[in-house]
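A short write-up of the structure that comes next.
As you look at this complex, bear in mind that one protein chain is not there, while each of the others sits in place.
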Amino acid sequence: MLKTKIGKFELLRVFTVIFVVVFFVVAPIFGLVYGTTCALNFGNFALISPLELFLLPLGTKTFLLTWLVPSVTVIIAIIFFGRFFCGWICPVGGLLEYSHLLTDKKPRKNVGGLYNNWEKYAVLFAVLLAAYLFDFSAPYLFSPPGSVYRALVEIVTHGIMSIDLTVILLFFAVDLLAIRYGRSWCNSLCPLGTVISSFSFVNLFKPKVDQEKCIDFDFNCLNCERVCPMRIPVTRANRWMMMECNKCLKCWDQCPVDAIKIELFS
Amino acid sequence: MTERLNSLHITRREFLKLIAEGAAALGLFKIISLIPSPAQTNLVRPPGAVVEESFNALCVRCGICLEACPTKAIVLAGYEEGLEAANTPKIDAYSGPCEFYSGRCSREMKCSKYCPTSALRLVNKGQVKMGTVELDQSKCLAFMGQECVVCKEKCPVPTAITSINRRPVFHGEQCVGCGTCVYYCPASPKALTLKATGVRRVSA
Partner (left out) sequence: MSRRKFIATVGGVAVVAGVSGGILYEVFRPKLITELPRHVAPNAYTQNGKSLLSIVKGTSDTNVETMVREALDAIGGIDRVVSSGTRVVVKPAVLNNQPYVAPDPHVVAEVARLAMEAGGTVVVAECSGGGDTSYCMQVQGITSAVQAVGATVRYLNTESQIQIAVPNGVTLHDVKTFPTIYDCDVLISVPRLKRHFSPTPTVTISLKNMMGVVPLSEMNRFHNMGLSQCIADVNTVMKPNLTVVDATYAMARSGPDDGDPIEMDTIMASGDPVAIDLIGAQKLMELEQQHGIPTSDYPDYTNIAHINAAATLGVGTNNPDNITIVERNLS
């Protein structure tokens, strides 16, 4: 019963991701804004990625007040809007979702539950501990959106020959998983994603299922669960599982009986 | 499979698996961080950089300094500089001269102004030495009898390069390591390289 049409929001999302990338690559030429997904500087104020709010003090063993406003601003946005970044801004996440187009197969069906998503806490813990023990700032380097943006910034500033081939290799390594499993990096490994979902307390714009219209148990539908890139069992999810929601709006689009609504507060 | 959708319980087996995975990741990071980075001592950092021990922990590899630099002197270090320093900013004098001493950044270093984490700081330019320039006489046009002392012409520090018998003489103690002479050197291959020797930086 899977609707296979391209949802209207998918095009909008792809366009938004591309627009943001182009904007942050072109705007520095006019001095409007500098930076990548690791940190941005608009001249009068800066924004720092939330993962760094934890890694910086752990790595340097101090806390500088200049970090406070830039990172807390972002965290407040995350508290309200959840994993919006993952769905609408992160270029790697977007690419991972569509990597299954490289084969004839669809991504493997969600096996249900949060089982697959606990690994990321182990990774995050290891990352934080490594920063503290070894001063090893691994995520800055391996962060896929950071790497992509940095590579683009280098190309725009210094020309195409400055591109780091290892960035491309890393990109494809992460992508290989995605051909078979969709957003497995985002769900099971990404430490930035873990931090973001841990702060999504308020989480506006969540999908709400109208249980009377829903046909999943009667007709074994589960469309919403199948299309959800974050592997949330939409019809049965509790508030904690919903913190993974990246607002892609696919469940809303693909429900055959229009039982799902996106509400500001749920 | 036990139904666990309405609670946060995980089984003991899964918990142990988590611990094992975390430990494995930690071990991996430790191994990677041990990979020696011999090239690191030759990294010439942007002028406001803190001392090297703190720099890699403060820098979040955001690339802002790259974009803010008006001369395109800043590039990102590659993986050959070691994983600790990879993708951190360094000065490539072949790409552009650093104008912190004389030029567009002599009043305010743009890289330091925009750095969001204070890895680069606004410092008094008189206290900064980014590195020292070294001359390879076998490549220098003046030492081959050609009419060239461009390095001395472009050097913004009056006493760092002098000219004797139509040839440049380098006084390393006065050199501030801006790389201007390196950038303008007309020899191909260049006769000058900028090295991170005698560096003076602020502490974190």
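Here are a few things to note about the model shown:
We just call them A and B in the order they show up, numbering each chain from 1.
Convention: a contact is a pair of C-beta atoms (placed from the backbone, for glycine too) under 8 Å apart; a residue touches a chain by one contact, two chains touch by 3 or more.
In this text, all values refer to a predicted model and were calculated from it rather than measured experimentally.
Interface with the hidden chain, as seen from chain B, comprises residues 70-71, 99, 102-104, 141, 146-150, 152-154, 158, 163, 166, 184, 186-188.
Keep in mind that, in the parts below, only the chains that are shown with their structure count from here on.
Between chain A and chain B the centroid-to-centroid distance comes to 31 Å (mean Cα coordinates, whole Å). Within the complex formed with chain B, the residues of chain A that make contact are 28, 34-36, 38-41, 43, 46-49, 52, 55-56, 59-60, 62, 64, 66-67, 70, 112-115, 118-119, 121-123, 125-127, 129-131, 133-138, 140-141, 146-147, 149-150, 153-154, 157-158, 162, 164, 166, 233, 236-238, 240-241. Contacts from chain B toward chain A in the complex involve residues 1, 4-6, 8, 10, 14, 18-19, 21-23, 25-26, 29-30, 32-33, 54, 56-64, 66-68, 72, 75-76, 78-79, 83-84, 86-87, 95, 114, 116-118, 204.
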